[in-house]
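Complex shown without one protein chain; remaining protein chains in place.
Chain nomenclature is as follows: A and B, assigned in order of appearance, with residue numbering initiated at 1 for each chain independently.
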Amino acid sequence: MKPSRPVGITGYGAYVPRYRLAGQAVSELWTDGNAQPPVREKAVPGLDEDVATMSIEAARNAIARASYADPAFSPAELGAVWVGSESHPYAVKPTSTIVAEAIGATPYTQAADWQFACKAGTEAIQAAIGFVGSGMAAYALAIGMDAAQGRPGDALEYTAGAGGAAFVIGPAERALVEIEGSVSYVTDTPDFWRRQYEKYPEHAGRFTGEPAYFHHIIASVTALLRQMNLSARDFAYAVFHQPNVKFPLKVGEELGFTREQLRPGLLVNDIGNTYAGSSVIGLTAILDIAQPGDRILLASFGSGAGSDAFCLRVRKTVAAKDVWTTQEYVQRRTPIDYAQYSRMKGNYKLN
Amino acid sequence: MRDVSIIGIGQTPVGEHWDKSLRELGFQALRAAMKDAGIERIDALYVGNMLSGELTGQEHLGALIADFVGLRGIEAIKVEAACGSGAAALRVGYMAVAGGLHDIVACIGVEKMTDQQSGTVTSALAAAADAEYEALQGLSFVSINALLMRRYMHEYGYKKEDFANFAVNAHANAVNNPYAMFRSPITREQFAAAKPIADPINLLDSSPIADGAACVILAPTAIAKEFTGKPVRVRATAIATDTLAVHDRRDPLYLEGGAISAQKAYAMANVGPSDIDLFEVHDAFTIMSALSLEAAGFAPRGQGVRLAMEGEIGLNGRIPITTMGGLKARGHPVGATGMYQIVEVAQQLREEAGANQVKNARLGMAQNIGGSGATVVTTILERL
Partner (left out) sequence: MEVARFWRTIGQRYRLIGEVCPNCGKRIFPPRDVCPACEQEARTPFAFSGKGEVYSYSTIHVPPEGFEKFAPYVVALVRLAEGPLVTAQLTDVDEDEIYIGMPVEMVTRVLREDGERGMLVYGYKFRPARPVRGDAPKSAAELARVPEPAVNPVAEAKQAAMQAVMA
């Protein structure tokens, strides 16, 4: 898919909370250490953090970079503020208005929350491409952010992390990265869900693998490469939804990408699965080091199920020395134990 | 303007009055003061109180207490200025008598705090600070004082233990005050080892919340001798204000309201700090003692703590403070505290302070502070 006028990413920013829970701590508590943790550790939001506050910080970073890339840009020019997440702080009441207010995008703007499991963030990007590409807005802000939930003792608890990224989508001629094309691929495949009023999601075990994750990503990326007439070798980097370390490496391999192409964007071992933020925060880590001319492949996966694949090309870079890089967030880490984790998750009822 | 004197004083012990309500505490102090003055009627009643609405669900204290003590029909209102309510009530009474509106007036300070749990009381006390910009950020009243203390130590190079003598002195004086809450001495070692509340403030920097009521009866000095052989003249009463929030002050370490209030009082009494024989400071926290001593001109900026370190605040020191135990050891029933200070100064000037009597005390001063310094009431009393 291509918009009627070329669009790109004029600014990007990440956020990861500073607390880390080791996968081993979960394993010790629930399996006497027998289970091999699928990630080394995961990021955990502090007591005063949620998807709104994390989105605000990522958005501020994205706006700061956009202002370097395009000195004429200001947050008031954002025609949309869209937050994709499956852990919005309110069941009813937009996260996006909180973010829009905090970054100074209100009041003449579109604001909405998106939900499509782990691809809610790229879904917001797709919509922003259309919004800007059609000329309805000069700029749009798309965010993928989560403070993921996992039932205590469940496989998800090892990886359900927190973090994500924000992107200012704008005209390609002012952008850091041009979005050359995209494909969305969806089917009704219930591999993972959370029913209304339930606290923790359910998943279909091994069914989440082949028919869900692998099928949808391979389908979207294959279609995109065909559409763009490109092959894996044409990309400097690739980033896939990263629920664990194994899956993105495997899907990359099946699609012909090398581990070297994947490594800079593969953060899951350090911050866990950040759900709607998972693939997009990997992209920000890549953008921090990419050079003009580099092509980047981004492919999300959202349970339920679908995948958005994007072909990106770096146009220019900005120094933005006063803005947090993704790796700075990743390396800012404060280990916590399971009791502290449980407290931060709100598992202790005080009154 | 007429000259005004105190013709009667009364107080309840400060403490946890599980068996007494707000109105009963007020009744007890008022009855004691009226008995002391030998009177059965008053013309008006001014009730200093901060938290009756928050903690007991009762406002409208003027009418409540007037009725409860059998004085239905008289003029009676509540006066509120956070922890400065007590001395503020005295000033309202003073204005009524000095202005010739009334002859015999009672001023009460009363507070009932122990009916609520500590979390509720902590929140209620935070209402003395700026609700929008201090309390909403999660600051307790203690922590606001802690911010001042930390900065004071940083700026003037003091150690935590340098403040010890404020608490040690207060406890030593409370031993001989039958109305005091904590009548046991403490040591510098106990001070150093006390449990932190809001670092650097620990339990022994802090005054305890409590129940209590104190009362004085005012009359024109011209007729004071008809009621008592020991009238105490009100030489000055002055209120000054500053910003509620510490962050809005021109200099957070300077109690500007305290300085203005003291200067106004000195001018009204035509005296200076060197004329004052004893000074009841508002030692809600040790840092407040230091700041109040500086604001009132007993020490240069940054030197208030030195008076404690050098033993100048004792009963025989250069400027005796907290002579009956202060807020720290007598206890701090917030809206009543200012009136306790005034009653205690009167006790000293009437030479009724027992073992704590400051020799040849002629002029005594009290400084009652609302919030972290937003309202400061200075009162100067003289033995006639």
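To be clear about the criterion, a residue touches a chain if its C-beta (ideal position, glycine included) is under 8 Å from a C-beta of that chain, and two chains touch if they have at least 3 such contacts.
Given the structure is predicted, the values throughout are model-derived calculations rather than measurements.
Considering the whole complex, the residue from A:7, A:43, A:102 or A:177 that touches the absent chain is A:102.
Which of B:48, B:252, B:333 or B:371 touches the hidden chain is settled by the complete complex: it is B:252. Note that of B:201, B:214, B:234 or B:365, the residue touching the chain absent from this view is B:201.
Subunit A meets the missing chain through residues 17-18, 31, 34-38, 40, 46-50, 52-53, 56-57, 86, 89-90, 98, 101-104, 117-118, 146, 148, 154-156, 158-159, 191-192, 201, 203-209, 212-213, 237, 241, 243-247, 249, 259-260, 263-264, 266, 269-270, 273, 275-276, 278, 285, 288-289, 301-303, 321-322, 324-325, 327-328, 334, 346, 350-351. What subunit B contributes to its contact with the hidden chain is residues 118-120, 122-123, 126, 130, 132-140, 142-144, 146-148, 150-151, 154, 196-201, 243, 245-248, 252.
By our rule, only the chains that are shown with their structure count from here on.
Subunit A and subunit B, compared by their mean Cα positions, are separated by 59 Å.
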